[in-house]
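All protein chains but one are shown in place.
By written order: A and B. Residues from 1 in each chain.
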Amino acid sequence: MNEIIRYSATELAAKLRAGEITSVAAVQAHLDRIAEVDGGERGIHAFLHVNGEEALAVAAEVDAIRAAGGADAEALHPFAGVPIAIKDLIVTKGQPTTAASKMLEGWMSPYDATVITKIRAAKLPMLGKTNLDEFAMGSSTEHSAYGLTRNPWDLDRIPGGSGGGSAAAVAAFEAPLALGTDTGGSIRQPGAVTGTVGVKPTYGGVSRYGAIAMASSLDQIGPVTRTVLDSAYLHELIGGHDPADSTSLNEPVPALVEAAELGASGDMTGVRVGVIKELQGEGYEAGVQERFDESLEALRAAGAEIVEVSCPNFKYALGAYYLIMPSEVSSNLAKFDGVRFGTRVLPEEGPLTIERVMGATRAAGFGDEVKRRIILGTYALSAGYYDAYYGSAQKVRTLIQRDFDAAFELADVLISPTSPTVAFELGSKTGDPLAMYLNDVATIPANMAGVPGITVPGGLSEGLPVGIQFLAPVREDARLYRAGAALEKLLEDKWGGHLIDQAPELSAATTGGVA
Amino acid sequence: MSAISREDVAHLAHLAHIEMSDAELDKMTGELGVIVEAIASVSEVASADVPATTHPIALFNVFREDVVGPTLTAEEALLNAPDSVDTRFRVPAILDGE
Partner (left out) sequence: MASHIDELVDFDVALEKYDPVLGFEVHVELNTKTKMFSSAPNVFGDTPNTNVTPVCLGLPGVLPVVNKTAVEYAILIGLALNCKIAERCGFARKNYFYPDTPKNFQTSQYDDPIAYDGWLDIELEDGEVFRVEIERAHMEEDAGKLTHMGGATGRIQGADYSLVDYNRSGVPLVEIVTKTIEGAGKRAPELAKAYVAAIREIVKSLDVSDAKMERGNVRCDANVSLMLKGAEKFGTRTETKNVNSLRAVEHAVRFEIERHAAVLNSGAAIVQETRHWHEDTRTTTSGRPKSDADDYRYFPEPDLVPVITTPEWIEELRARLPEPPAARRKRLQAEWGYSDAEFRDVVNAGVTEAIEETIAAGTTAAVARKWWMGEIARLAKNSDVETLDLGVTPATIVELNSLIESKKINDKIARQVLEFVVAGEGTPTEVVEKRSLAVVNDDSALGVAIDAAMEAMPDVVAKVKAGKLQAIGALMGPVMKATRGQADAGRVRELVLEKLGIEG
């Protein structure tokens, strides 16, 4: 394995700046890795599109600027030249954007998402677009119309979802950085089951302009990386006010890198960590609970004050989420009708009217899970049911916010397992939507309240990664990086290195890829 | 909360403009029944005195000045069109031919 791909983004960035490695070499190393492990019979299949030519061109541009030196080189973003993968829910000019749906097969966006504009400005070469559950609806990436993604820790297991592609790409060293989106846990749960780091920023902290909307009041774009510090850098790069997003916070991005560096000392003296009573115990695998308890011990030993907090309304969060999310989905996905863009399918028989063409297009273009959520949302909003369903769910949202407010009176950050289970076997839950939904029970409350959350590796259970989640009050994302970096440091000291170093070696031989 | 019937699902599919076969309607009715039952508790906890939260972070008066910005060219606008004539999108008849 080329050692370039094992560097964290921060390490790689330092070597690029020092001139030890060229960006072209870094991009090429990752493209080689993608060719080796992504495409084969049992390949990771993290990528739906590989953007090699453009990525190399951007890398060459960065190398040229660095070589020339002077003000232009000085002005480069610290991560200029570090390659990144983009979840295929985020629109990009010059590369297809599919949302992993047949509906958008071949669609080329005529505009860039705001986060993509920022990435281009900072000159991070984009390696390509990563797989997801169709329109980000799922917890396993098995609902992609373009095939599943495998977990690099065990090729027969799910990489989580919906952002399984971005998490797997980072875990399999196909990219040091990736972007994800998180509506109910789509960054954090894949992060947990792949032993990587993922952050859902405060709602409004990162512009949603150009992220294909699933549930507008819940969606956030965030970083997917192997280290907390890398996430901090990426978060600072993509964050900040965007006038094109009315829900974007008009405030400066907090000092996240500084917070992560502070946390990396491992000292948690004076930090109150609240253990959420309702997000553990029943429903959580024993191995997950054990790693969680060990993390608490590590934090306590590092000076943290561990307190128990109760969020009694969290038990309604999943139900409320499955009313609000599908309601917004049913409306957000109405635009996919075969009129202006995307696939158009004609009815097989009967008169050719636009209404029937829309019906046939949406029948053929959407997968089962998407249809399920559209129908559920249509139901929750329809006349006679609105108050009982959507209206009630919005009230539960208030109750969840109140629970968070009360908990943050007692604690600076809250902590829970990110996911109740480790990665499950491919195909084991696809026939049972409800069982699939339960994967997000610990991540959903943050989206409902808009608060930020991070997952960091917490160790292994039966050889598979367990994630530990921290939550902070809105706008206090910096606290996540402080606590996350501290736990990362404490556990890595114990493990003697990154958790990801314990993952099995992947090669063309194991994946059937190109050696 | 009443149980969701097959007729309900057929009506919802019509509202959502998704054609469904009989088999799909049957399957969807069963699945939605389970899901709706599982989330029914939501309406029990939400009492009248609890205000609804529509946006996770309360912002207001986010406006844009009335200044013209860049537009797409007609070529860009129609780049992905399934069907078009000159610079307009073309769609099948709106009404069934009479």
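A few comments on the model shown:
In the analysis below, contacts are C-beta pairs under 8 Å (C-beta built on N, C-alpha and C of every residue); 3 or more make two chains touch, one makes a residue touch a chain.
It should be emphasised that the depicted structure is a prediction, and the values quoted were computed from it without experimental measurement.
Considering the whole complex, the residue from A:T194, A:S330, A:T418 or A:T443 that touches the absent chain is A:S330. Of the listed residues A:I86, A:A113 or A:L229, the one in contact with the hidden chain in the full complex is A:A113. Although one chain is not drawn, the whole complex shows that of A:A360, A:L381 or A:V396 it is A:L381 that touches it. The chain not shown here touches chain B at positions 11, 14-15, 17, 54-55, 58-74, 77-78, 85-95, 97-98.
By the touch criterion stated above, the residues of chain A touching the omitted chain are 90-91, 97, 99, 104, 107, 109-111, 113, 208-213, 215-217, 243-247, 327-328, 330-331, 334-337, 339-341, 354-355, 358, 378, 381-383, 386, 390.
Quick note on the criterion: only the chains that are shown with their structure count from here on.
Averaging C-alpha coordinates per chain places the centre of chain A 24 Å away from that of chain B.
Residues 107-108, 110-111, 202-204, 217-218, 243, 246-247, 249, 313, 315-316, 318-320, 322-323, 330, 334, 337-344, 347, 351-360, 362-363, 366, 371-372, 374-376, 378-379, 382, 388-389, 391-399, 401, 433-434, 437, 447-450, 474 of chain A touch chain B in their complex. Put simply, chain B touches chain A in their complex at residues 1, 4, 8-9, 12-13, 15-20, 28, 31-32, 34-36, 38-43, 45-47, 50-57, 59, 62, 64, 72, 76-77, 79-83, 89, 91-97.
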